[in-house]
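One protein chain is absent from this view; the other protein chains keep their places.
First chain written, first letter: the chains are A, B and C, and each begins at residue 1.
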Amino acid sequence: MFRYLPEQASEVAPRIDWLHNLITDISVFFTVVICGAMLYFAFRYRKRDGVDHETPQIRGSNLLEVIWTVVPTIICCYIAYYGVMIYKDMVAFKKDAVVINAVGRQWAWDFEYENGKKTNNEFAVPVGKPVKLILSSTDVLHSFFIPAMRVKKDAVPGMFTSLSFTPVKTGEYTSFCTEYCGKDHSAMLATLKVLPEAEYERWLNDRTDELLAAAMSPVELGKKLYAEKGCNACHSLDGAKIIGPSFLKLYGQERECESGNTFTADEEYLRDSILNPRHEIVKGYPAQLMPVFEGQLDEREVKGLVAFIRSLDGSAPVVEEVAQEEEVAVVDPSTLSPEERGKWIYENKLCITCHTLDGSRLVGPSFKNAYGRQGKLADGSDYEANDEYITESLRNPGAKVVEGYAPAMPPYGAGQLSDDDIAGLIAWMKTVK
Amino acid sequence: MAHDTHDDGIYLKILVALGVLTVITVLASSKAGFADFGTWSLAVAMIIASVKAGLVAVHFMHLKTERLDTWIYVIFPVVLLVLMMAGVFIDNPFRTGTGQPDPGVEVAAVEKHDNHGHH
Amino acid sequence: MSAHAATAEGENYLNWQKGIWSWITSTDHKRIGLMYLFSLVTFFIIGGMAALVMRLELAQPGAQFLDPNQYNVMFTLHGAIMIFLFIVPGIPAVLGNFLLPLMIGAQDVAFPRLNLMSYYVYLLGAVMALIALLNPIDTGWTFYAPYSMQTATGVTLMTAAAFVLGFSSILTGLNFIVTVHKLRCPGMTWHRMPVFVWATYATAVIQTLATPVVGMTLVLLLVERYFGIGVFDPKLGGDPVLFEHLFWFYSHPVVYIMVLPAFGIVGEIIPVFSRKPLFGYHMVCYATLGIAVVGFLVWAHHMFVAGISDGSAMYFSIITFGVAIPTAIKVFNWVSTMYKGSISLTTPMLYAMAFVFLFMIAGTTGIYLATLAVDVFYHDTYFVVAHFHYTIQGGAVIGLIAGLHFWFPKITGKMYNEHVSKVAFLLVFVGFNLTFLPQFVLGMEGMPRRYFDYLPQFAPMHELSTIGAFINGFGYTFALVNLLWSWAFGKRKAEKNPYDSLSLEWKCDSPPIHLNFETVPTVDDYPYAYGTPVEGGGH
Partner (left out) sequence: MSSHAAVTSGPPEAHHWDPQTAYSGAKLGMWLFLATEILLFGVLFTCFALYRWAFPAEFHEASGHLKISAGAINTAVLIFSSYLVALGVGAAQRGDNEKVKKMTLISVVCGLLFLVIKSYEYFGKFSEGLFPATHGADWVLYFPALVLGVFLLIAAALTAFAFAAFHYHEYSKFYKYLGGAIVVMVLFPFLVSPLADLLSSIIGSVATLPEHTHYAWRGDGLTQSYKMYFGLYYAMTGLHALHVILGMGILFWVYLLARRNRFSSEYFTPMEIGGLYWHLVDLIWIYLFPLLYLID
C-alpha cells in the first residue's frame, strides 16, 4: 500500500522506489506492532471498576534494551548503506552524457544546448542516453526537480551544480522549481520531452523558431520576448501596475526616479532600464526586484523590446495572446488519419495532464483500454464508455462523473474540438490497450 | 569560604609568559618577523594562540580549581566550533560543481550497471 | 536555608500578592511560567490564523482570494511566528519554568531576576515581530540568502526580532542548566531526577549552545543587507550555501529543543497512569542526552540537494541515522512501561498514547528524509511539510497540551472537565491526521512546498487537507477554552496529589505556596517506584 510515487521514467527510479518501498514496509510493520501493543496493553491491563490492581515493579531489563538498540541499528545501517550506494551511482560521472546548461532566473528556466540551441521553459533529451544538466542561476536560489526522473538539485547563483539522469521512457514530464524564489515560485515549471533518438536529433537541429525570430519584425520579436522572458509577470500592457510600471504609453513619458533626477523614456533610457535596471528606480517602485538582463539579451533583442514598447502608444488595442505552441506546430491535424489525429489531440489539448495511458490514476480515469469500460457513476447509476458517453463526457463532463473522481474536467465546446476531432479521439482510444 | 588565596607571583609569571609568546608569534610571521612557514604559518600561529589562550583560561580564569561541570561547558563549545568548521570544510573544498569526475566516485559506464543484486 | 514567614492557610503563589504590579515584577518561576503561557497561546492563535488562511487559499487550484505575494507572506508569518514565538520558547518556558524547581525540590530557579529579564526580552522580541507585520516579510522563516538580501519587504525587523527572541532562549537555557546543577534537594542525585528534568536539562544545553550561532548569522544577514559586507550574497563574492550551513547548524538542534521536553512529559505521564515504573529509566535519560549531543552533528541533512559536496552528503546521511536510534529506544521504553500496568485512560494518558502513535509516523517518515537517495526526491516537497508537522505539532504541541492537562490541578488548584477534554482530544486527533496524511500523499506525488498554485492533479488531497485543518484548529480552540473555562469557573477543587504520583511536584500543595515547599524535601528513590517489587525487575 501507500504506492503514490510518480511513474518511473529514469534508470535509477526503480532502485529508489525499491528502497522507498522497503522503508515503507519496515515503517508500517513497526508502527503497527508498537501501536498495536500499546492499544492491546491499554485494553488488556485497563483499570477495572475504578480500583488500581496489583502491578509488578519492573524497572527495566538490560536484555530488552540491548535488543531494541541493536535491531534498529542494523536496519538503519542497511537502509543508510543502500541510500548512499544508489546516490553514488546517481552522481557518478557518465562519460558520453548529453550536456545541457539550465539557467534558472526569477520565474523561468532557460536551456542552452551545446550546438547553441536555446529554449525557454522546455527542453528535450534522447531516450536511453545519460543526460547531465549543469545548473546555475542569475539571481536567487532555485531548484530543478523532475519527479518522474527522481532527481533534484538547487541552482545556486555564483556557482555551478549538476544533476544527471538516464531517461528510459519517452513522453512529456513536468519539472518544478522547489527552492522558494519569490512571487511566481509556483509558476516556474518547465516541460521535459523525452524523444526517440531520431526525433531528438531532428528537434535539436530544428532551429525554425530561431529563424522565425530572425525573420520577425522588431515589434513582433519584442512581443515574443515580452512573454518569453517573463516581463509580463511584472509589467502589464493595459496601464495597470503589477510590480513594475506598465508599458502602455510609457514611451516618451517623463520618468522621475528615486535618485531625484528625471528622464524622458526614450530609446536610451529604455535600453539602460532593461540591461541595468537597478541604476535608476522610478519613484514609488520597489528597488532590487527587476533582474539584470545584461548578458542575457543581445543587441537585436533589446532593440526588439524597445520597438515593442514604443508601439504601445494606445492607438492599436493589443490582444496579449500567450504564445500557444499549437499555432507554431508544423502538424495540421486535419491532414492526419483519425487514430493519429486522436493521439495528437490527446497530447496537445491537455488531456495528457489528467489522463494517463499506463492505467495509473492522475486526476481523471486512465485511458488504458477505457473504450467499452463499464462501472459506477458518482450518482450510483452504471455507465458504459461507448461513443455517445465519450462525446458527452467531452462536451459536458459535469453530467456524468465516474465514482471516486473529482469533477475537475473543463468542457470542450465546438470551438476547441470539432466533431471530426472527437471521432478521431474515439478511434484512437479504441487502440489504447 | 575555603579557597586558596592566589599569591600574585603566579600571575606575574603568566604575564611574562604571555608577553614572550606574543613576541614569538609576531616574529614567527612572515609579515613582521623573519620566519616564513608558508602554508604552515596558519597552524603555527593558531598553536601559539591556543597556548596563550590556555594559560589565560587555566590561571587567570581559575579553571584549575573548577569542578568537572564547568570544564564540560568550556570544552563542549570549542568542540562545537570545530564541528561547525569541519562541516563547512568537508563541503566547500570537495564540491564537484559541473559534475567533473569526482575523485572519490568511480566512473560508471553507460551500460547496465550491476546494482548490488536487486532489480 | 534561612526560615521564611510561615504561610497563612489557603495562601498560594496566585493569591499571596494581589494586583497586576505584583505579577509583572514577580520573580517567582511559577508566575513567570504562567505569563509565558498566555503570551505563547496568543501567538499560537496568530500563527494558526495564518495557517488557516493558507489552507483556504490552497483548497482549490488557481488563485482564490490571495495574490502570490500575500500567500508568500502568509506562509512566512506562519513559519516564523509558530517557530520563534510559540514552539521554541514552548514547553521549556511554560512547563519547564513552572515544574523544574518543583521537581528538584528547589524554591526557585538559580537566577530569578534573570528569569524575569528573559521574559521581558521575549516580550521585546514579540513586540518587534508584531511591528514587523506592518511591512511583512516574504522570505520564508529560513531567510535564505540571496533572496533575503534582495527582497524589498521588511526583512530587517523580523530578523532583529528573531535575534532578540534567541537571546531570551539563551538566558532561559543558561538559567535551567545552573538550576539543575546546583539546586537539587538533598538525596536528589542525577539518577533520581524525573525524566522531564533530564529532558529540560538537555533542551537547555541546546538552547544555550546552538542559539548564538543563528544569532550571529542573522546579524551578518542584516549587516550585509545594509553595509554590503559580502558574506552570503554571490554578487559580493559570498556563498549562499554557507548561510544554509550556519542557519541549519542552529535550526536542526532547535527541532530537538521543541521535541525533547515533549518526550519528558510523555515519560512522566505514562508511568503515573499505568501505575508502573518507567521502563529502562537510565536508557531513557542517556537517550535524551544522546539526542541532544548527536543533534549538533547532523545539520546538513537539510541541504542534501543544496549543492554541497557528495562526500559530505554521504557523511550527513549516515550520521543522521544516529539520531533515529535513541528516539526508537524511547518509544520502545514508553510502550513497555504499559505492560502489566493498571491503565486508566484519562485525558493526559490519551494525549500521551496519541503522542506515541503520531511520533511513530513522524520518526519513520524521518527515515525517508535521512536516506540520501530518497531525500533527493522528497526534499522540499509536501512530504517534508507533513514530516515536520508530525514531529512539531504531533510531538511538541500534543506534548504541551498533554502536560497542561496533567499538571492543570497543580497549576490552578482545580480539576478540568474530563468529558469535554476527551471530546476535544478526539477533534484534535482526527483533525490533525486528516490535515497531514493527505500531505504525505502530495509529497509522494511530487508536489513542491511553498507553492501558491498547483497542477490540477494535486487538487483532491488539498481539499481533504483544508477540511482537516479547520477541524484541527477547532479542536485546539475547544481544548484550550475548556481548560480556561475550568480554571475560571471550575468548582471541583484539586487535592494535593489527585493521581497519586510519586514525583516531588505533587508533594507540595496545589497550587503551591510562594516558596514551593514548607520544609526542604529529601528524596531516597527515583519518582517511578510504582507497584510491588518483583525479583528480576531490574535496577
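Keep in mind that, in the parts below, a contact is a pair of C-beta atoms (placed from the backbone, for glycine too) under 8 Å apart; a residue touches a chain by one contact, two chains touch by 3 or more.
Note that the structure is a prediction, hence the values are computed from the model and not measured.
So one chain is hidden, and I want to know which residue out of C:Ala162, C:Val231 or C:Ile401 touches that hidden chain in the complete assembly.
Checking each option in C:Ala162, C:Val231 or C:Ile401, the one touching the absent chain turns out to be C:Val231.
Which of these, C:Leu242, C:Leu289 or C:Leu480, touches the one chain of the complex that we don't see?
C:Leu242
Given that one chain is not shown, which residue among C:Val88, C:Val213 or C:Ala424 touches it?
Hidden-chain contact among the options goes to C:Val213.
Counting contacts across the full complex, list the positions on chain C that touch the omitted chain.
Where chain C meets the chain not shown: residues 1-2, 4-5, 25, 27, 106-108, 110-114, 120, 124, 156, 160, 170, 173-175, 177-178, 181-183, 208-209, 211-213, 215-217, 220, 223, 226-231, 235-239, 242, 246, 515.
Which parts of chain B face the unshown chain closely enough to count as touching?
1, 3, 5-8, 11-12, 14-15, 18-19, 22, 25-26, 28-32, 36, 41-42, 45-46, 48-49, 52-53, 56-57, 59-62, 66-67, 69-70, 73-74, 76-78, 80-81, 84-85, 88-89, 92-93
In this text, only the chains that are shown with their structure count from here on.
What are the two chains with the most C-beta pairs touching?
Per-pair contact counts point to A-C as the maximum.
What is the chain whose Cα centroid lies farthest from the Cα centroid of chain B?
A
So, what's the distance in Å between the C-alpha centres of chain C and chain A?
So the centroids are 36 Å from each other.
How big is the gap, in whole Å, between where the Cα atoms of chain A centre and where those of chain B centre?
46
Can you list the chain A residues in contact with two or more other chains?
Residue numbers touching two or more other chains: 15, 82, 86, 88, 91, 159, 161.
Where does chain C touch two or more other chains at once, residue-wise?
239, 241, 307, 310
In their complex, what parts of chain A are in touch with chain C?
2, 4-6, 12, 15-16, 19-20, 23, 26-27, 30-31, 34-35, 37-39, 41-42, 45-47, 52-62, 64-65, 68-69, 72-73, 76-77, 79-80, 82-84, 86-88, 90-91, 139-141, 143, 145, 147, 150-154, 156-159, 161, 174, 176-187, 286-289, 353-354, 362-363, 406, 408
Which residues of chain C touch chain B once you look at their complex with the stated criterion?
177, 181, 205, 209, 213, 239, 241-242, 245-246, 249, 296-297, 299-300, 307-312, 315
What part of chain B is in contact with chain C in the complex they form?
Contacts found on chain B: 69, 73, 76-77, 80, 83-84, 87-88, 90-96, 102, 104-105.
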